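Take this structure first; my questions come after.
Removed from the display is one protein chain of the complex; every other protein chain stays in position.
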Amino acid sequence: MQDINVALVGHRFMGKAHTHAYRDVNLFFPSVPYRPRLKVIAGRDPAAVQEAADLLGWEESSTDWQEAVTRDDIDLVDVATPNYLHADVAITAAEAGKQVICEKPLAVTVPQARAMVAAVEKAGVRNTICFHFRRYPAVRLARKLIEDGELGDIYHFRGWFLAERFADPATPLGWRMQQELAGFGVFGDLGSHVLDIARFLLGDVRSVCGNFATYIKERPTPEGGSGTVTVDDCAQVLMQFANGAQGILEVTKLARGNKNNFGFEVNGSKGSIRFYFERLNELQYYCGDDPGPLTGFRTIHASDSVQHDYMHGYWPAAAHSIGYGEAFIHIVKDFLEALGSGEPMSPDFVDGLRVQEIMEAVGTSVQDRGWADVASPG
Amino acid sequence: MQDINVALVGHRFMGKAHTHAYRDVNLFFPSVPYRPRLKVIAGRDPAAVQEAADLLGWEESSTDWQEAVTRDDIDLVDVATPNYLHADVAITAAEAGKQVICEKPLAVTVPQARAMVAAVEKAGVRNTICFHFRRYPAVRLARKLIEDGELGDIYHFRGWFLAERFADPATPLGWRMQQELAGFGVFGDLGSHVLDIARFLLGDVRSVCGNFATYIKERPTPEGGSGTVTVDDCAQVLMQFANGAQGILEVTKLARGNKNNFGFEVNGSKGSIRFYFERLNELQYYCGDDPGPLTGFRTIHASDSVQHDYMHGYWPAAAHSIGYGEAFIHIVKDFLEALGSGEPMSPDFVDGLRVQEIMEAVGTSVQDRGWADVASPG
Amino acid sequence: MQDINVALVGHRFMGKAHTHAYRDVNLFFPSVPYRPRLKVIAGRDPAAVQEAADLLGWEESSTDWQEAVTRDDIDLVDVATPNYLHADVAITAAEAGKQVICEKPLAVTVPQARAMVAAVEKAGVRNTICFHFRRYPAVRLARKLIEDGELGDIYHFRGWFLAERFADPATPLGWRMQQELAGFGVFGDLGSHVLDIARFLLGDVRSVCGNFATYIKERPTPEGGSGTVTVDDCAQVLMQFANGAQGILEVTKLARGNKNNFGFEVNGSKGSIRFYFERLNELQYYCGDDPGPLTGFRTIHASDSVQHDYMHGYWPAAAHSIGYGEAFIHIVKDFLEALGSGEPMSPDFVDGLRVQEIMEAVGTSVQDRGWADVASPG
Partner (left out) sequence: MQDINVALVGHRFMGKAHTHAYRDVNLFFPSVPYRPRLKVIAGRDPAAVQEAADLLGWEESSTDWQEAVTRDDIDLVDVATPNYLHADVAITAAEAGKQVICEKPLAVTVPQARAMVAAVEKAGVRNTICFHFRRYPAVRLARKLIEDGELGDIYHFRGWFLAERFADPATPLGWRMQQELAGFGVFGDLGSHVLDIARFLLGDVRSVCGNFATYIKERPTPEGGSGTVTVDDCAQVLMQFANGAQGILEVTKLARGNKNNFGFEVNGSKGSIRFYFERLNELQYYCGDDPGPLTGFRTIHASDSVQHDYMHGYWPAAAHSIGYGEAFIHIVKDFLEALGSGEPMSPDFVDGLRVQEIMEAVGTSVQDRGWADVASPG
């Protein structure tokens, strides 16, 4: 097995989640052809980033991300910064010939996202975007059922991400609440996940019609004053898919009691599926072929070590649940395998751009109070 | 206790459901001030309506609804016909000075609905519309929590009615699939229920934006040929409420595995509720005041004979579930009590008209591919 | 259709539940060959029983149950008294040649139960016992799956009835808490239900080993003093079935939050089922033949008007839930049909006796602190 040297930019929530993945991927998936080496972690605050390096196990820390991501000994750059820096870091890394893993959403604007795609294509480097919801066994099973035609023609998609993280008006104004740093608000943060899953399961979105609201308009600043929230804190969107299906999407951070309520349902002419992230090991499946009086949604614990994607890497038998963190191990596993085999990696920056284009169309539809078409793929 | 003589027009599903209510209301709610007498049931087919009279326990049958609803000995007319006849029957009954109970939706068009409201107002007769979902104890508890401020400011409403009744393309073309007889399709049939509950819980809707589709466009006719479905078989709608909340609505009869999946969720600044009709005795409630580590949705079995609306009429203690049919008993109970006391009955024809106006606005929004305002209440 | 004249002894909870059944059975099941006429209701307190007659719709009331149940014009006697009177009333009725419906448990002691069986056999009258849990569509489906061999060889039964009705120490001492009036305590009241379902699903019980406790030993009396609870308020029992399966049973009225938590699970070599009465319309079914990654318990809403027992009598399509009260309609329906056809009625007094014999064996096992054999049938 070959070493692959990693530089990570960003050292908070996602920095830790990605570090965990690099540290554990070879333990659970020993057939992966590379062994990640945690070379350097970069951040703005020297003390904080050095502390992160110590706690997470990185060989060095750096406050100069440009230098870190372009170092000769670095093979792979991981972009886990706030959204507005994704483009700069990823393009710099690509131009230096590094493989790139980027957090979602790909960028703050469509032009940024297009520049990122252009950069990785020009440099010919491999790339992926961390839409982690694709990487749970239950979600993979959902996709497989659709691909295999088990649901028949697809009629309906409903996806949502409901949380209560901003429900307290005392929650301070952060970068996620400012238009120039985050692009969209909750819609960009949570909605991009739902849109990626919608594309993963049903394919491209043709047109959209959205509604935004900002219920809590003023929030305290860390400096003791108060500031204005310049983005949405919830969104609802109607969608038309290229395959003819209709979809609805809802995201909010103001839904009390919804701890981390991401989910989706798909109905087709032959069957239906339901996924609820707070029970991430389970998929509900309705098989239209079930006989006579015995029809009902099955609660599948998608954790059988033989039957379900990824689960052979963990524990024998079934219902040894995995957690949220494992999805990042799966991203790294799949990316390292794609690097080794030369096979395509999905999602890549182009997928990230497509999500960005849908988001842009939603923004347009909100302004125009009507439907907007999504830019058609190149 | 006084007798009240009833004429029922319609003798199928709803005819039976309403008959059950008249027969049982005094057993479960002996304090109701009237005892319904099942005088006459009217329908088109003489044999069928006579058979219904025998089976359901009506004293007489009739094929002349005009005569039946205007008879001197009739006090109360119950309209359980196909939608396109609601206006004719209800207006005739009102003009004859009868109290009127009408199935939902109120009418096929807004002008029809307005005429119905005008007729009952001119005649000064009491009236109600059978939005039965309002009459379950769990739904009453939902409303009470909102009214009492337990959810705080309301941010989000999501309501749906998903079924699979039309999923089989061999299901024949019925009056519900023809625009001139039904007005709207699935949206009119199922969506009117969701809109009434939305209004019951959150109040008036200001503006809407909808999307319709018809996936199964041709269906066999009872005569052996085939015909075109001229209405929607699913709909999604974005809503803005007068109180500032945002809502989404989805209805379909093509969602495999969804046997009778009506439901709603409401999120406010202090708490949340969830209701799923397939478990109609339960309300999920999240109380934002619950302490520290002990927060979570409570599954309330809303069936305590002391604590929950209507349940004193049935069995002691709790979790002696009631069924679908009981909601119609509650409609009749509340209407007879309102007759006796002179207190307002809710919902009445005006509520039915409001739902019709929202539906009309949705129709406009679908045609214009953008938001439409709902006609403002008089 | 012929009239059948009913005398009902008892006018409280069960009196009302049975009355409801007599009143509604012809509406929902018009093919039943008899029409019950509510002739006379009997009870001890003249004012209370007359009030019950008025509220429930009985033609007459009586304080002389002997006279009422032996009247020439009475065809059917319904025993809904406290347990200690079951034997007297039922035997008197049988000796007068009346058909008999008796509430559960059949009696307070095995000798009483044997005398009741002897009386109905000698008189040649039809009889049944109101183990209502057998009469839900979901429970019938459970039995059918077992009978059809869909679960394979049966290994495990677990049944329970957990409630909190006695959890408050201020709940007064009633007849159910006194050994001489009730026989057993919670075990007799709730345990008899579980034992009947165990027999219904798996057949006879060979031997048992039980454990009783009385946690709240003193309770206030209605007269203002206090008295001693002389029966169990909870019980756990191990069971060996004649078919080789093993079972466990638990009943209590001290389980906070358990509103009416009757349920059972059965595991066999090919599949499993689960039933939870608080969601009485649902059966969970695990089919061992489901393919590869798609295994899981199906939540079957056992309410399809075509597919599920009894549901053709109610509403079209599926998931129009029924409630607790409907089970009594089904008892009356099945009994009237058995009367008409001469086919056997199950359960009958012999089934009630078998349950009584198991209960007696449990009592013995508790005293002896070890296993006890159940008296073998005839």
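To keep things simple, chains are lettered A, B and C as they appear, and every chain counts its residues starting from 1.
Please note the rule applied: a residue touches a chain if its C-beta (ideal position, glycine included) is under 8 Å from a C-beta of that chain, and two chains touch if they have at least 3 such contacts.
Predicted model only: the values in this text are computed from it and were never measured.
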Next item on the list: Could you tell me which of C:Asn267, C:Asn281 or C:Gln356 touches the chain that is not displayed?
Entry: C:Asn267
Margin query: Of the residues A:Gln2, A:Thr228, A:Asn260 or A:Ser341, I need the one that contacts the missing chain.
Written below: A:Asn260
Next item on the list: Could you tell which one of A:Ser272, A:Ser303 or A:Ser365 touches the chain left off the display?
Entry: A:Ser303
Checklist line | Given C:Pro36, C:Gly296, C:Gly313 or C:Gly363, the one touching the chain that is not displayed | finding: C:Gly296
Margin query: Counting contacts across the full complex, list the positions on chain A that touch the omitted chain.
Written below: 13, 16-17, 19-20, 23-24, 26-27, 30, 55-57, 163, 165, 259-261, 277-281, 301, 303-304, 314-326
Check: For chain C, which residues reach the chain that was dropped from this view?
Finding: 151, 153, 155-156, 158, 162, 167, 209-211, 213, 215, 234, 236, 238, 240, 244, 246-248, 250, 252, 254-258, 267-272, 286, 288, 295-297, 368-371
Margin query: I need the residue numbers on chain B that touch the omitted chain, in ascending order.
Written below: 141, 285, 287, 290, 292-302, 304, 307-308
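FYI, only the chains that are shown with their structure count from here on.
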Next item on the list: Could you work out which chain's C-alpha centre is the most distant one from the centre of chain B?
Entry: A
Check: Cα centroid separation between chain A and chain C, in whole Å?
Finding: 54
Note to self: How many angstrom lie between the centres of chain A and chain B, each centre taken as the mean Cα position?
What the structure shows: 41
Check: Which positions in chain A touch two or more other chains at once?
Finding: 295-297
